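Note that one protein chain is taken out, while the other chains of the complex remain in position.
Chain naming follows the written order as A and B, and within any one chain the residues start at number 1.
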Amino acid sequence: MIHPSAKVGQNVTIKEGVIIGENVTIEDDVYIDYGCIIRDNVYIKKGSFIGAKSILGEYIVDFYKDRINKVNPLVIGENALIRTESVIYGNTVIGDNFQSGHKVTIRENIKIGNNVVVGTLSHIQPKCTIGNYVRMSNNCAIGDGSKINDYVWMFPNVVLANDPTPPSDKFLNVTIDSFAIISASSLILPGVHINEDALVGAGAIVTKDVAKETLVVGAPAKEVCSVRKIKNKFTGESVYPWRYTFKRGMPWKESDYDTWIQSVKFQEK
Amino acid sequence: MIHPSAKVGQNVTIKEGVIIGENVTIEDDVYIDYGCIIRDNVYIKKGSFIGAKSILGEYIVDFYKDRINKVNPLVIGENALIRTESVIYGNTVIGDNFQSGHKVTIRENIKIGNNVVVGTLSHIQPKCTIGNYVRMSNNCAIGDGSKINDYVWMFPNVVLANDPTPPSDKFLNVTIDSFAIISASSLILPGVHINEDALVGAGAIVTKDVAKETLVVGAPAKEVCSVRKIKNKFTGESVYPWRYTFKRGMPWKESDYDTWIQSVKFQEK
Partner (left out) sequence: MIHPSAKVGQNVTIKEGVIIGENVTIEDDVYIDYGCIIRDNVYIKKGSFIGAKSILGEYIVDFYKDRINKVNPLVIGENALIRTESVIYGNTVIGDNFQSGHKVTIRENIKIGNNVVVGTLSHIQPKCTIGNYVRMSNNCAIGDGSKINDYVWMFPNVVLANDPTPPSDKFLNVTIDSFAIISASSLILPGVHINEDALVGAGAIVTKDVAKETLVVGAPAKEVCSVRKIKNKFTGESVYPWRYTFKRGMPWKESDYDTWIQSVKFQEK
């Protein structure tokens, strides 16, 4: 059931059982797999793949009073790969080359940059800002209003909290600066600021700010050392800041971080 | 595909791809979104909204031997708002004004009171009893037979366990008394009783009973102080017991807890 107002580009595949609402734009080379629901005012840019049974432009709370869908547009950037049964709300903008696992939930009033990955069953609550090249593994729960800068990594089961005296109406948001790494099953408490290149150890409960390039572990998390002291178990070489030792999927993958950042700076002049 | 035995009230919306089984009652003003499966013997009270692709009256284990659905009724109270892809089993009763996030799982032999909220991806196992005005955030896992009283709050990733010597066949259930608060990512061990107005800190592992109005933190959780000593970070004022400082969505929202409870007691006379 495709609403006649839909604008559908060239070479678009729409499989059986797809519902497409009013004022939807689907650019060229998009593939919408079986049973998706694309609600009103969704814009899907070229080359994107929408996994089976996904729901895009999901109703925000203003729908439920009168069951009339208000205008809450969702934009999905170019070349997205959204896996099955993902739910993405209206009033959200996702950049190019987005990838998701299965069954992710992305709420309203969220801005996601380019080249972001969100793992299976992860859940991003309203009003979050997520930079470019952020990688979030499975089962992460990102509390309302979190601010995650570029090149942040989050591993399975990370929780970002936001209510310092639950239940309350005044939230303190978590901020994570660029290149920081949040290891598996760690919990970041409301209002915590994790600075650039910091590393939060697995299972840590982070109750206060983490300084730049600092490793914290434990519950409550305590400073251990500079991340520069951590060695790779296989090679014995330094690992962090990781931008100098890891390049898979990164914009410096063809050379190295220093060469790439110099070229970026040169282009910016 | 709607079974002819279905009783459907006035002003009911049933979207495309919905399956409705035998002996289903749908009261007035119910909205059933795309692709839901309403199995046999489900009763949906007036004004409820059933999110897309939800499954109500799901088979309990007695179905699988002969693939014949036994009579295991599910009742959904008035004005429910059940978000997409939720699964609710037969032999369960849910009160009025229930709200769920996406992809919740609610098993059989559960009794849920009025005005309860269950967050995205939360999972309530069989034989639980959940009071009125209980608020459960996303990704909570509530073990079999847990007893959660009125006005309890549970934040993301809370786990209530039930097997003291796993694997075994003899469970010890968790009990949480009214107005208690279980903060994010905490784990409550089998048989623990958390008393009224207690506060479990984020990431705590609670191995023994928690006294009334007591804050516990850590792993294993230890008593810190009375909850009355906790101050709001913004205002410096006392926060707990929270019923005196928080009213959003509560029955005392129009006045305050004391005024409301007096009026309730007056009416009860």
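Convention: a contact is a pair of C-beta atoms (placed from the backbone, for glycine too) under 8 Å apart; a residue touches a chain by one contact, two chains touch by 3 or more.
It should be emphasised that the depicted structure is a prediction, and the values quoted were computed from it without experimental measurement.
Asks: For a quick check of understanding: of B:176, B:189 or B:202, which residue touches the chain that isn't displayed?
Replies: The single option touching the absent chain is B:189.
Asks: Among the options B:27, B:40, B:85 or B:177, which residue touches the chain absent from this view?
Replies: Selected residue, touching the omitted chain: B:85.
Asks: On subunit B, what residues meet the omitted chain?
Replies: 1, 17, 19, 35, 37, 53, 55, 58, 64, 67, 85, 87, 103, 105, 121, 123, 139, 141, 143, 157, 159, 161, 163-170, 172, 187, 189, 191, 205, 219
Asks: Mind pulling the subunit A residues that touch the left-out chain?
Replies: Residues 13, 16-17, 31, 34-35, 49, 52-53, 81, 84-85, 101-103, 120-121, 135, 138-139, 153, 155-157, 181, 183-185, 202-203, 218-219, 230, 232-234, 239-240, 242, 246, 248 of subunit A touch the chain that is not shown.
The rule we apply is simple: only the chains that are shown with their structure count from here on.
Asks: Report the inter-chain centroid distance for subunit A and subunit B in whole angstrom, where each centroid is the mean of the CA atoms.
Replies: Chain centres of subunit A and subunit B, defined by C-alpha means, are spaced 28 Å apart.
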